[in-house]
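A single protein chain has been omitted; all remaining protein chains appear in their positions.
Our next item is subunit A:
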Amino acid sequence: MEEDEFFGEKTFQHDCAEFIKHSQQIGDGWEWRTSKDSSDGYMCKTHLQIKSGTTVSHLGTSALVQTCLPMEEALEPPLDDFELTETATATEVIKYEYHVLYSCSYQVPVLYFRASFLDGRPLTLKDIWEGVHECYRMRLLQGPWDTITQQEHPILGQPFFVLHPCKTNEFMTPVVKNSRKINRNVNYITSWLSIVGPAVGLNVPLSYAGAASQDE
């Protein structure tokens, strides 16, 4: 039994479960997957994106999320769900997958992600970054995390891009310490994902914050 765990695997699974509960309420598409041969698992989400930059959530809800668009594109009228399916063609739709796993080595969550066209052709890291707004790209380059590298998914065994976890503890410790100081419960996964997600094109709606502080 671990007494000195800052963020143990049980807490990880608990916080993910809470996160997914809220995701289900707002149709944000996150789900939990367990590996066939053991008790551990991970959280994952798939979303489709048209190359122009407008995102439709996988479950096709009415919550249409706009990613930051460069000025010229922002002048185009926003498309609603119905228009989107008519104008999308196979080569322009990109499938993004985000997986949140627990690293027992660093005792923190780790974000794995990959993107491909619908015909299976993978996107390179450069392609993925082209879909990320400038402001987040700068943060990624200056942020207190090492790098994004391609690594083997520990459960699926396939290549994914990974945000290296060795600095996660560094930027999460003040968040957790502060929440304890003001006696307010924080969902580690919510806080962490809202920090690292946008840098790789993953949006975390604000309503998660409200849900997190209502726990207990």
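Please note the rule applied: a contact is a pair of C-beta atoms (placed from the backbone, for glycine too) under 8 Å apart; a residue touches a chain by one contact, two chains touch by 3 or more; residues count from 1.
Quick note on the criterion: contacts and distances are computed from a predicted model.
Selecting from "MICOS complex subunit MIC13", "Electron transfer flavoprotein beta subunit lysine methyltransferase", "NADH-ubiquinone oxidoreductase chain 2" or "Autophagy protein 5", the unshown chain of this assembly corresponds to "Autophagy protein 5" (UniProt protein name). Across A:Ala17, A:Cys135 or A:Cys166, the residue that sits in touch with the chain not pictured is A:Cys166.
Think of the hidden chain as still there; on subunit A it touches residues 2, 35-38, 104-106, 120-122, 147, 149-159, 164, 166.
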